[in-house]
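With one protein chain withheld, the remaining protein chains of the complex are depicted in position.
Our next item is chain A:
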Amino acid sequence: MTAPFDLTDDSVVVIIGTGAGGGVLANELAQKGVSVVALEAGGRYLPEDYVNDEWESFGQLAWVDARTTSGDWRVAKDFSGLPAWIVKAVGGTTTHWAGASLRFQPHEWKAKTTYGDVQGANLLDWPIDADEMDPWYTLAEDKLGVTRTGDRPGLPGSNNYLVFEKGAKALGYEEVHTGRMAINSDENRDRTMCQQTGFCFQGCKWGAKWSAAYTDIPEGEATGNLEVRDHAHVARILHDDTGKVTGVEYFDKEGTLQTQMARVVCVAGNSFESPRILLNSASEMYPDGMANSSGQVGRNYMRHMTGSVYAVFDKPVKMWRGTTMAGIIQDESKHDPERGFVGGYELETLSLGLPFMAAFLDPGAWGREFTSALDAYENMAGMWIVGEDMPQETNRVTINHDVKDQWGLPVVNVHFDDHPNDIAMRNHAYQQGQAVYDAVGATRTFPTPPYPSTHNLGTNRMSEDPRDGVVNKWGQTHDIANLFVSDGSQFTTGASENPTLTIVALAIRQADHLASEMAKGTI
């Protein structure tokens, strides 16, 4: 039973965003008896609504509201209005994600200590560590049903994986498998078993992949403690004379500005929208934006060092058949400065359909060098690179007052320059990825540039010292006790792993803390 809460009810926790952070937090709090209003800018789509068609699905799910870009990253040239490929819908980008669910390695919680001073990087240790996160990771893995954790078997290997695995083994890589995936690998779970359909990025029509849209959200609503309002776009957060937040203003379905009162506000709108809301909430008391006494809101934007390697063979692969991300090589995710960079990277198989391959293989390219690659589409295999990028203060999300969205709110500009460490790591990864395919007889390989970002991190980072970041170890803002950040924007550093599992683990942990503090009356 969905709980309807009154706009003037100031006992509720308001959560902005319903993805891996907000969606999980909403359910976890609701399960503990806390009243929650979750505001979601997008609409509600379920597996029966998802479409096995790349562009049509993009039109259905992607966040395409205006944004601007700057910096030397190629995305600013190729996709200047689309810095990120993320979802605007109930469940957020858990609809789109591939399902890779990896824990941070212990040293990655302590990047500054482990890597030392890296020129130009704004490295910092997280105020938490692997031991503290271990039980939360276990809860997250159980919630998501992650393969190769607990008693859950791995998924079977697809054609794309089998090519990748053979090349990896030929190179001597040892940590090669079909991944730890939040995709059901057997019949005995509450979600359908993976049917190897492909189109994981377009929303799993079987519901085999975990998404908050059809797990945590309805579970939370069933408690009677959670109300999800879709098409609710938050404009700003309100506060009283003491500086405490009191509620949020949002545009509802009809475009009418509404005010929802709140006891606590949790921001979980992704690394662009979360700092945007804080900065757009500037007031006389908070002239630089909310929770921004450190000046760190919007800074240290990270997107993971990414890129792809595609390869053509003399025989068919049909990489689109089966799970989109079907396997991983983890040997390069270690920290080994001998390679010429700090931190590490994962190699993960990836496939795109023909329409997206045409758009992303080499954006802007034309002529026979390009089209002959697409002619061999059926014989193509592919992998994605995901590695730790360096936080930099100047890589940041700022408010662009010259451009307004459909509600008249100024949009974000996303500025990103690659750090030399990112470039060195990407070049190493291209070389290794191409070597993997060459070892299986590739006739041609393609070091493909990064797509619009899917892993958007930092911008409200977690820090021990309030001067270094925006939130403390609980995701609570240093400046305002009843204002929290609950998404990937609180990441201190990015590690080399896909971030969703960590976002979920932090949300479960935050819910536990928040419910307990509320019960004690300290918040």
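List of remarks:
The criterion applied here is as follows: contacts are C-beta pairs under 8 Å (C-beta built on N, C-alpha and C of every residue); 3 or more make two chains touch, one makes a residue touch a chain; residues count from 1.
One rule holds for everything that comes next: contacts and distances are computed from a predicted model.
The subunit not displayed here is recorded in UniProt as "Tat (Twin-arginine translocation) pathway signal sequence", chosen from "ABC transporter ATP-binding protein", "RNA polymerase sigma-70 factor (ECF subfamily)", "CU044_5270 family protein" or "Tat (Twin-arginine translocation) pathway signal sequence".
Summary of contacts with the chain left out: across A:W320, A:W384 or A:F446, the touching residue is A:W320. Here one chain is not drawn; of A:T18, A:Q60, A:S101 or A:N159, the residue touching it is A:N159.
Contact with the chain not shown here comes from a single listed residue; of A:S80, A:T371 or A:Q406, that residue is A:T371. Residues of chain A that touch the chain left out of the display are 52-55, 156-159, 162-163, 166, 194-199, 205-206, 315-318, 320-322, 353-355, 357-359, 364, 366-368, 370-371, 374-375, 377-378, 440.
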